[in-house]
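One structure follows; several queries about it will come next.
Excluded from the complex is one protein chain; the other protein chains are retained at their positions.
Up next is chain A:
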Amino acid sequence: MSTTTHDTVAAHDDHHHGAPKGIMRWLLTTNHKDIGSMYLWFSFIMFLTGGAMAMVIRAELFQPGLQLVEPNFFNQMTTVHGLIMVFGAVMPAFTGLANWLIPMMIGAPDMALPRMNNWSFWILPFAFAMLIGSLFMEGGGPNFGWTFYAPLSTTYSPDTTGLFVFSVHIMGISSIMGAINVIVTIVNMRAPGMTWMKLPLFVWTWLITAFLLIAVMPVLAGAVTMVLTDKYFGTSFFDAAGGGDPVMFQHIFWFFGHPEVYIMILPSFGIISAIIPAFSRKRLFGYASMVYATASIAILSFLVWAHHMFTTGMPVFAELFFMYCTMLIAVPTGVKVFNWVATMWRGSMTFETPMLFALAFIILFTIGGFSGLMLAITPADFQYHDTYFVVAHFHYVLVTGAVFSIMAAAYYWLPKWTGHMYSETLGRWHFWCSVISVNVLFFPMHFLGLAGMPRRIPDYAIQFADINQIVSIGGFAFGLSQLIFLAVVIKCIRGGEKAADKPWEGAEGLEWTIASPAPYHSFTTPPEVK
């Protein structure tokens, strides 16, 4: 394998386009590493913004009764929190990781379509400025839940709904461009010898995710467009008075929505499949089965959408069909968990911060999978639907699942990105504070849901008071813990122990064959993969 000749590469860069300095460098950059960093910072800012909204929600729910905010503003907080976390925090973080890592992992000099890459990032801030800006306008921002069910989003929505629609359009276009870029890069730019079944799993999972994105983001765009025309242009897609059907909204939305939740978890599977072997000092158990499991999850994800709609009065045979398909997804997911555990079996494990987050991921994501299975049981879902049990379920899979895997990835690749080791002490503080508080935050929500507390309400019956107080305390603690992460990252960028090219003994992959920090241009001559 070759380690490229950094010096000639840097010189080449300078005379080639004389990299602009200052703000123009970032506005005009087409470099995958620059764009990756911008995505990651953007995602982190959105994570803190959405987090601040969650703090408002938890502060209001600290006690029964209405004390801090108006119910309508509360609804805007839950809605925009959800939208920001899904489209602003988790998805851009994965795109950022893809930008940084995929070219380095497959031995390519950059993404295949660098100019489009720049666009797909730079339209995002506008989308979110529009979305967040609508909160301050007359009538307030979106208040109909991140799922924007009609007629809440049509007949009863605020006047700013048009801004919501356009911001979702822009987010969708950005994701689709990102996905196209990932596919073209992986298909066309692999180094010689990098055959399909040698691709690192992060690359595989992202490839499959990109196809999911191209398949369902346009459907989301269609759904918001129908909401737009129903609200402003007199169509009746979802309006029974004009021959439409509000239940159809849910079908279209969840046709997008369920694959979307897998868009937010498949890249995590790739990350965990890189980290667990590295710190177990063993090869990943069952590589091929991991690839097939990912592909089957992706295909099955199109056949389960109506498990979000069991209570809409579907015929029994449809309820059973969606129930069994949903449970079927647990099989390939189980294969993955089994493979990770088998990888650790008799490995010589060490527990640096990335590994701690990866282990927490496996355990806590599995808890989320189990509550998902409970929700998939049609008759049981009639009790759980629209309660805090659902809130507990999706926060286990999304926060201790997707978000924890992103944290794990950040710790794992920070030395490669910055050239410095992060502070292991601070990293562990971050991990332990997060993992304890996140369970105080989300675990009791299961009990609230089973006891019947509905989701998306600013006030609740008095018997839920104690548990809500515990949940809120967990929430504040989890929110504060993330500031440790910010400190770790800034400290690591500024300096610290010099990182070796391959700082983790058991790590595998082309990205560890180039220098730390990764030079501005890497693999300008493709490496030879044996």
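By our rule, a contact is a pair of C-beta atoms (placed from the backbone, for glycine too) under 8 Å apart; a residue touches a chain by one contact, two chains touch by 3 or more; residues count from 1.
By definition in this document, contacts and distances are computed from a predicted model.
UniProt lists the omitted chain of the complex under the protein name "Cytochrome c oxidase assembly protein CtaG" (options: "Cytochrome c oxidase assembly protein CtaG", "Xanthine dehydrogenase family protein molybdopterin-binding subunit", "Electron transfer flavoprotein subunit beta" or "Amino acid ABC transporter permease"). Among A:140, A:222, A:452 or A:496, the one in contact with the hidden chain is A:222.
Across A:28, A:45, A:59 or A:247, the single residue that touches the chain missing here is A:247.
The residue touching the chain not shown here, chosen from A:28, A:68, A:299 or A:314, is A:314. Screening A:180, A:377 or A:500 for touch with the missing chain picks out A:180. Considering the complete assembly, chain A touches the hidden chain via residues 112-113, 115-116, 176, 179-180, 183-184, 187-188, 214-223, 226, 234, 237, 240-243, 245, 247-248, 251-252, 255, 313-315, 318.
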